[in-house]
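Some notes on the structure that comes next.
Missing here is one protein chain; the remaining ones are kept as they sit in the complex.
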Amino acid sequence: MIRALFSAKTLLVAALLLAALILAPQVLPRFYIYLMALVFVTGLLATSLNMVLGFGGMYQFHHAVFYGFGAYALTLLLTKAGMPPVFAYLLAPCCSAALGLLLGLITVRLTKLYFGMLQISLGSLVWALAYRWYSFTGGDDGIHGIPLPDVVYSSTGAYYFSLAVCSVSLLVMYLIVNSPFGRIFQGIRDNPERCRAVGVDVHRHQLAGQAIAAFFAGVAGTLFVTVEGSVFPELMFWTLSLELIIMCLLGGWFVFLGPMLGAAIIVVLRTFVGIYTEYWTLVLGVVLMLLIFFLPEGVLGFALRKAGPAQADPAKE
Amino acid sequence: MLRIEALTKSFDGFMAVNNARLTVDQGEVVAVIGPNGAGKTTLFHLITGQLAPDSGSIRFQEKEIAAKAPHKICRMGIARSYQVVNLFSRLSVFENVQVAVLARRGKTFNLLRPSRTIAVDETNQILESVGLGGKADRVCGMLSHGEQKVLEIAIALGSRPEMLILDEPTAGMSPEETAQTLALMKRLVAEFELTILFCEHDMAMVFSIADRIMVMQQGQTLVEDTPEAVRSNLLVQEAYLGGGAAPC
Amino acid sequence: MDFASNITAAALFQQVLVGLSRTTILFIVSSGLSLVLGVLRIPNVAHGSLYMIGAFLTYTIAAAVGPGAFGFWIALVLAPLGVALLSFAAERGLFCHLYEREHLMLLLFTFSMTLVFNDLVKLIWGSDYRSFTAPGFLQGSFDVFGLPFPRYNLFLLLIGPLVAFGLWFLTNRTKIGKIARAAAVDREMVGAVGINVSWIFAATFVIGCYLAGLGGALVAPTQNITQGMDHTIIIEAFLIVIIGGLGNIWGALLGALIFGLTDSLGILIWPQFAIVFPYVAVVIVLLFRPKGLLKSTW
Partner (left out) sequence: MNRFSLISAFLAWVLALALCAAPAMAAKTIKVGIVDCYSGPPSTYTNDVRDAFKLEIDKVNAAGGVLGRKIEFVTRDSKFKVDLGLSAAKELVMREEVDILMGTINSALALAISDLARKERIPFLATFAKSAKITGEAGHRYVFSITENTALAGKAGAVGLAKMPFVKYWIAGDDYEYGHAIADGVWENLRTLRPDVELLGQSWWKVGEPDFTPYITAMLSANPDAVIVATGGRDCVPFLKAAKATGFNERVPFYMHTATELSTLKPLGLDAPEGVLGTSNYFFYYPNSKANRQFVKEFQDAYGRYPAVGAVYGLLAAKYITGAYQKAGKVHTEKFIDAMEGMTVDSPVGPVTMRAYDHQAMLPMFMGKTKKAEGYDFLIATDIVTLEPEEVAPSIEEIRKARMK
């Protein structure tokens, strides 16, 4: 299975990279370890969005709902239900997937902008629930100081945990993108009408894609709780969803690792530009406008195109 | 095999298909001709489920298929190509056909097996048989127009249909390409034992391949008969000449 | 607690009136958005920022001219024109090179513009709250069945039909409107008959953005002029356009009516859940009419 997808060279590079990331906490200051953990969380989230956006062509305008829902699910399972952490960590993403399925049932009948706006409306209802249900979700104040298992309590522990979960999730998502399901999904992105004509039940595939993407968004949500120890309704607010779309665009929609890169750029940029100026969104805005003008396929997409035509094919690999 | 009766479809009061009828038997090649706007494409959309008829019946192998979802109709054995090229634009030629093969085999919810190991032989076989074997790895947008039209047919073949519906398979092709496509269609009938329903403006082509011809005008079935009979039918000549549209 | 105690005929009538004046603003802003969406196919997220800039410009111009009715009228005329000018520059400089891009790209592009606009507003006007007052004859209120109805809301009620008529006239009775409507349906065809589509698009874009600026100018006297006022309006405008049918300005009117009235009546009847009403309205409409209430140009 792995052999069929990766060349020996790729595996070697990946192994070296992983080794470097495992060793990183020994060399790097604490803050950078935290920052990298944040990149893993955000990158995983953006990649899960891109499963449906870049590879499924769905206007997933409110992906953050599934992220926040996973984070809340984990928190409430830990604090209110008193569930053992192992089960809570496994169950929370499933809650997100269930929400994805539920919202998907209503939204997949619609297309493009209609789909996106209906998703924003429904997602905002979920957001309003978290924002208003003071006794259960802590309302807009959120829940802080979440009791986490000891292994992930320290920032290094959280780093290793998110590294491990993120790597496994990325691998699984990569397999899905390259599976028959992923192939069909890309077919739906390119031409839903034609897909129907060759016998694909487009809505069912979109629904499944929605559930899968929501699942991994939920995984990212649990990682956020692990790294930050807090949840708050902003995790489900629509502006965050738009930022996620920007990460996908920035890195490149049609490349699997594009959103990861986009997330890394945004997280690093806002951290370091934010030190020097209050106006970092101005900088970001200008950068994005230039990007859309000159590099619409994203940074990684552009780099791969330059790197050689053999690897430029966006849908392959 | 396919039996259409009293089929009607209107758009905002405009009768695109009006009380049409058509019968296609197993193994036949049937052509639909008629001036532009006669309702040929609408008829095909109705058969393959893209549109739902207002009234009338479409029976395929004795089962009513009118207003069924397109993917269900496809799974019953009807595949189609499109008049305007309608491909998976970001996928390679190989992948374009593979999508159809995977869909037919019902493998579409397989999440973890790499798709490059599934249905490879069959996909390559189809590409070989339509003559695109050497271009499997190209992104489909890089193909010439003629090749894209052939790929259209290849995708339809990926569904391994019993009946193939082709909407102007040679539109926009050079004379050589048209000849090649004609040969391909003949081969397909022999090789895959296909029943073909197609529409076309190239009369020479129609008369050289069709077993029977249906003539449509203003959404209605004007004549449905053998090529010889159609050729000599006065009504048809009137429809073309009187309608003002040249059969080009 | 008895919910129904305060629901009288007078109160209902009053809420309808107030809801209608809110509808006016929503209609003006969302019809502009709808116009740009329908003809140019740009989901313009920056529409909200233009609305905000319109309000800030109104404040600045009125402050520069001086207090009183004259400053108000001047500002009301000039501020939307300023916004239109800005949008004209944006269209000629940026958007006209991007028409062939995917909707999602355009959406992100306009989102990037909101980031830039927001920081520019902060640079120019600072972060203090701004407030500006309508002239004397529009201040205060008069009684409608014993309940106060602000004069300014009445003014809005008069402006609303005026704008609607103007839009109807523009789209149905002028050449440019007819061409724009045709271009919304099939831009290749319009281009093919020898009309310079590019300028039609520019004009449409400017008119759409003018409406955003007009909306901002009209709310300026009733609101706190501050950063962040773009946030609420843009999401509402998009939802209105969606339930009305993309690109259909009468759909925008219908959507704005649904929004304005459910909102104001909801506040009377079920005040504790008013926050979710707009979203519920959208969900209900789209469940039954997945393409919006009226015919979309998409």
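Per-chain numbering from 1; labels A, B and C assigned in written order.
Just so it is clear, a contact is a pair of C-beta atoms (placed from the backbone, for glycine too) under 8 Å apart; a residue touches a chain by one contact, two chains touch by 3 or more.
Just so it is clear, the structure is predicted and the values come from calculations on it, not from any experiment.
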### Message
What shown chains come into contact with the chain that's not displayed?
### Response
A, C
### Message
From the list A:T79, A:S167 or A:T271, pick the residue that touches the absent chain.
### Response
A:T271
### Task
From the listed residues C:R92, C:K122, C:R187 or C:K291, report the one that touches the chain absent from this view.
C:K122
## Note on the structure
The one residue from A:G57, A:P93, A:G116 or A:G142 touching the chain left out of view is A:G142
#### Entry: Hidden partner chain, residues of chain A it touches
9-10, 13-14, 16-17, 20, 28-32, 34-36, 38, 131-132, 134, 139-142, 144-145, 228-230, 232, 234-235, 255, 257, 260-261, 264, 268, 270-272, 274-275, 278, 281, 300, 303-304, 307-308, 311
### Summary
Per the touch rule stated above, chain C touches the missing chain via residues 1, 3, 5-8, 10-11, 14-15, 18-19, 21-22, 25, 118, 122, 127-131, 133, 139-141, 147-153, 219, 221-224, 226-229, 231-233, 263-264, 267-268, 271-272, 274-275
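Note that only the chains that are shown with their structure count from here on.
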### Query
Chain contact graph: line, ring, star, complete or other?
line
### Query
Going by the average position of its CA atoms, which chain sits the greatest distance from chain C?
B
### Query
What is the identifier of the chain with the smallest separation between its Cα mean and the overall Cα mean?
A
## Note on the structure
Taking each chain's mean CA coordinate, chain A and chain C are separated, in whole Å, by 33
### Length of the line joining the C-alpha centres of chain A and chain B, rounded to whole Å
41
## Note on the structure
Per the C-alpha centroid definition, the whole-Å distance linking chain B and chain C comes out as 48
### Summary
chain B residues touching chain A in their complex are 48-50, 69-71, 74-75, 79-80, 82, 86-92, 95, 98-100, 102-104, 107-118, 137, 139, 155-156, 158-159
### Task
State the interface residues of chain C toward chain A in the complex, per the touch definition above.
43, 94, 97-98, 101, 103-105, 108-109, 111-116, 118-120, 122-123, 231, 235, 238-239, 242, 246, 275-276, 279-280, 282-283, 286-287, 290-292, 298
### Task
Provide the residue numbers of chain A that touch chain B in the complex, in ascending order.
1, 4-5, 172, 175-176, 178-184, 186-187, 189-191, 193-202, 205, 208, 212, 254, 313-316
